[in-house]
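Missing here: one protein chain of the complex. Every other protein chain is in place.
Entry: chain A
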Amino acid sequence: MTAIAARPARPGVARAPLVLTAMVVLFAVLGLSGVAFGSTWIPLEDVARVILGFGDKTQNLIVLQLRLPRVVAAILSGGAIAVAGYLLQKVTRNELASPGVLGVVDGAALGVVIFLAALSDESNALVTSIAYQPLAAAIGGLTAIALVFALSGRQASSAVRLLLFGIAVAAVAKALTMIMMLVGPIYRTTQAARWIAGAVNEVNWSEIQITFLALVPLLVITLLVARRLPPADLDEVSAQSVGLNLPVVRLFIFVLAAVLTAVGVAFVGGVGFIGLMAPHLARMLMGRGVHLGIVGSFVIGAMMLLAADLLVRVAFAPVEVPAGTVTAILGAPYFLYLLMRKQSYDG
């Protein structure tokens, strides 16, 4: 019987170490390129020198204050949004679910715009600490997802209803954000617009610190509750009869995903579609295991935002185009592809 117990249970697990290794290598290459590429090329050995503390003054400035923060911000944000997407897809049993589709991103955007507008003084300075911006994003995101649930009511278990209400709530949040930007102080508009498109280039170390401190406990919680996720793949009755407390788990996961998204977008902005694509790719590459799925989603999400940022830096230089535009341009067709595949599935 021990022989049976020792046998690897899932076919996907066998190749997972290989895939994971490949991903980590690619991740490192992307990260280093993210530091090296830009308006001035910094050779990799100089990057290493700066990181080890032996760089010259200009290189120190470029690497530590300009390049590295955006690389780290891309990793943290891309990863957080991707994990949120993974959780939402799991708990709604729908691969079309994502923080963007369920209104969380636009809700968070509205929260941030209201925060910026309400708490700025005439001289364009915030009257409170920027550390509260993730909080504003979280409140906005949670309000949006709570609304989606309240509107879906008893049909909240139907993924299609959830998605429809999510899209509706997202549209309303987007419209309100627009109004806030148009009637708000003019000097805030550009800032808000950049935020909404999702840009990693203006993130500074103190903001990264806040993101990091919020993200670590959230990811630990995510890995701890991952054990609850496999039965959520079943229909409601079956999930509950194997002992999953579905209403509680579902609510918890939704809140967790909303907060993860909020932390992810708080400083970087509404990066589109990573929450949809990354979990999907993670499942395809790493199989159905939940812990691997979460780690894989994080790494792939991080890579996607890194790559997007790298692309806008190289392709559009010297203009700084928000990285979120790239993810949206790639993500929207992907969403359509999933949607069409889903339809042919059902029909």
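Here are a few things to note about the model shown:
By definition in this document, a contact is a pair of C-beta atoms (placed from the backbone, for glycine too) under 8 Å apart; a residue touches a chain by one contact, two chains touch by 3 or more; residues count from 1.
Throughout what follows, contacts and distances are computed from a predicted model.
Not shown: a single chain whose UniProt protein name, out of "Iron-dicitrate ABC transporter ATP-binding protein", "tRNA 2-thiouridine synthesizing protein B", "Cysteine desulfurase IscS" or "Cellulose synthase catalytic subunit [UDP-forming]", is "Iron-dicitrate ABC transporter ATP-binding protein".
Interface note: of A:Gly53, A:Gly243 or A:Pro318, the residue touching the hidden chain in the full complex is A:Gly243. Annotation: of A:Leu164, A:Leu234 or A:Leu251, A:Leu234 touches the absent chain (contact as defined above).
Residues of chain A that touch the chain left out of view are 1-2, 4-5, 9-11, 93, 224, 227, 230-231, 233-235, 237-238, 240-245, 288.
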